[in-house]
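Before any comments, here is the structure.
Some chains have been omitted; the remaining ones sit where they do in the full complex.
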Amino acid sequence: MKILFDPSPRTTKEIFSDQHRDAFFAGHDVVEVDPMARAGVYERHLPQTEVLISQQPMGRDRLDLAPHLRAIFNVETNFLPNIDYETCFARGIHVLTPASVFAVPVAEIGLGMALSLARNIHGAHSDFVAGQEAYGLEGNGQAELLSHSRIGFVGFGDLGRALHALLRPFAATIRVYDPWLPDDYLRRQGVLPATLDAVLGDSRVVFVVASVTSENTHLFDRKTLAKMPDGAMLVLLSRAALADFDALAHEAGSGRLRIATDVFPQEPVSPDDPIRRVPGMLFSAHRAGALTSALEQIGALVLEDLSQIARGLPPVSCRRAERETVGLLRSKPIDVT
Amino acid sequence: MKILFDPSPRTTKEIFSDQHRDAFFAGHDVVEVDPMARAGVYERHLPQTEVLISQQPMGRDRLDLAPHLRAIFNVETNFLPNIDYETCFARGIHVLTPASVFAVPVAEIGLGMALSLARNIHGAHSDFVAGQEAYGLEGNGQAELLSHSRIGFVGFGDLGRALHALLRPFAATIRVYDPWLPDDYLRRQGVLPATLDAVLGDSRVVFVVASVTSENTHLFDRKTLAKMPDGAMLVLLSRAALADFDALAHEAGSGRLRIATDVFPQEPVSPDDPIRRVPGMLFSAHRAGALTSALEQIGALVLEDLSQIARGLPPVSCRRAERETVGLLRSKPIDVT
C-alpha cells in the first residue's frame, strides 16, 4: 500500500515505538515528507497515494489529484478545517484519528486530580513541607469520599467512557450531560442522562470531558458555576475554551468551589498571570495526555487500521470524522514552536 | 441489653451520627462512663453488663465480675494487650472492632497518592504555582500509567481488599505478600500470591497495607528498599513502624524511589525534622482514615452487631479478635492529648 507520510507537528520517533516504526516502513511503500521541503511533494505523489498520514491542507484540488486515496490519518489527533471533508465522504475516503490513545492517560490523571481535590492531597503535602500540617480529623476539613457519591460528566466520548470505567468500583451515581447522544444510549452505558443543570446541581464532582465545539465555548461561566453546590469540585480535562477562566478563579479563590484544570486559554501561562496564586485550584500544565506511552499508541492504532484497509475491511481502531459533526469541532492545532 | 459504654479516647459524638446515637440509647440499657470519674464504675456495673464498649483494662479479675458479658467492642479500632483474651475466648465473649470503617477512606486516598506519585500531580502543581511548570511531554518526566502495570501489596486484610477493588479497572497484575494467608486463598481473591522479594522486585507501585505485628517491624529498611527497581513507587498507608524512615528518606531523597506516606514514627513530626525537605516524598499527616463519615460508621457497625448479639446471632460486621493473632498485633493506642 502506497503511503504518503507527513506526521508533522508530531515526529516519527514520537508516534512509533521502534518496533512499530520498523513494521510500518517494512510493510508499506512509504514516501516520507520532509517538512522543510514540501513544495511539489504532494502534487508529485498524490496520484499514486492510497493512504495519507498528514495534517496538511487537503482541499478539493488536492483530493482531485488522488484518485486512489482510501484514507487520511490525522496523527495530530484534532480534526481541523483543513480538509474538504464532504468530498472525502462522497468518495469513500476515511478520515481517521487515533485520538482515543489519550483516553486512558487523561482518565487516570483525572481520577487522581479528583482524589487530590476530595482529600486535599496536594495541599496537605505543601502544608507538611511548610511545617504547617494538621493531623487526623483536623487536617481533613472538606475531605469527602468518592465512593457512593454523586458524580457528573459533561461529555461522554472516549475520555468519558474511560473515566467511567475507572470510577465503577466507587459505585457512585453518575449523571451525564452530552447533547450529542440519546438518553437511552447513555442508559445502556450504565450512566444516567441528565440536563446540564442537573449535572451541575446534583454532583459533588463534575468532570469536563467534552470536545470543544462551536456550541459549548465558555459553557462554564459565572452563571453556570453558580449552579454547583458549595464545596463541589470541578475537574477540567478536555479544552480550556469550555471555561471562562475568570469565573473559575473567582469561584475557587473565594473557597466556594474546588477546581482542577489541565488546560489553559493561553499556554504557556504568563509568568505573572494572577491565576497562579488562586487558592483552591489544582494546576497541571497540559500534561494529562502527553505520555511517551500514549504517543507511541498513535502509531500502533494507525498500523491496526492500515492493516484493516489493506485487507479491504473497515477501520475500527481509529475514530472517524463524521459528516454531521466534523464541522462543529473547534480544537486548536498543536503549537509548533 | 445492658451495655457499659466508655468509648474514650473517642467521643460519643464522634462515633455516632445523631440518628444512630439516638437509636443506640433508645434501644439499649446504656450506662455511660464518665472518663473523669471511672473509679468504682466498672466494679459496680460489670455484674449486670452484657456488652462492654470500652478500651479500659479487662484482666481476669474484671472479667470474673461480668458473668453475663457476651461481647467487648473496641471502638478505638486497635486491639491492644489490655484484655485477657484467652479468658474471653474460653467464655465465648466476642472481642470486636469496627476497624473496617477505615478501609474505603484509606483505600481512596491510597489510590490518590499512587496516582499523584505516578503523574506527579502534587509536584507539577507546586511547580505551576512557582511559575516553573513544564508543559506536555516535557512536564511528564517519570510519568507512567497504572493501567496494565504491575502492582504489589504487602498485607491483604480489609484495607488491601478495599484497595484491590478500586484497582480492578486498571487491569494491573497484582502480587500480594501476606504471610498470614494461604496462597490459594489469595488466588481465589483474584490476586497473585508472592514472596516479599517478588513483590518488591516486580512492582511499579507497592502499597504497604499490613497491620504492624511483632514480626514485621521495620520490614522496609535499606536492604528491602534496595530490591525495588529504579523509579518504583511506595505508598505507606498502615503504620509507621513497618518502615525505617531514614531508609525511606535516603531512597526518595536520592531520586531513586518515589515514596508517599500517611504515617510517621512520631506524630506530630518535629518542625525541624529533615524529612520535611526530602524531595521525592509525598506527605500526608495521618489523614487517611480520619474522616467524619468514617468515624460515624464506627457507631453504625457497632449497632449492627449489637442487633446480631441481641438476636442470638454471631456478629458479622465488626472484625473479631482471633486467638492466634491478637497477641502479635503491635498497634499503638491513639494519643490522648
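When the chains are written out, they are named A and B in that same order, and each has its own residue count from 1.
Everything that follows uses one rule, which is that a contact is a pair of C-beta atoms (placed from the backbone, for glycine too) under 8 Å apart; a residue touches a chain by one contact, two chains touch by 3 or more.
Being a predicted model, the structure only gives us computed values, none of them experimental.
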Size of the entire homomeric complex in copies, 2 being in place: 4
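By definition in this document, only the chains that are shown with their structure count from here on.
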Averaged-CA centre spacing for the pair chain B and chain A, given as whole angstrom: 37
Chain A-facing residues of chain B, complex: 104-105, 108-109, 111-113, 115-116, 118-119, 121-122, 124-129, 131, 133-137, 139-140, 143-147, 165-166, 168-170, 267-269, 271, 276-277, 282-287, 290-293, 295
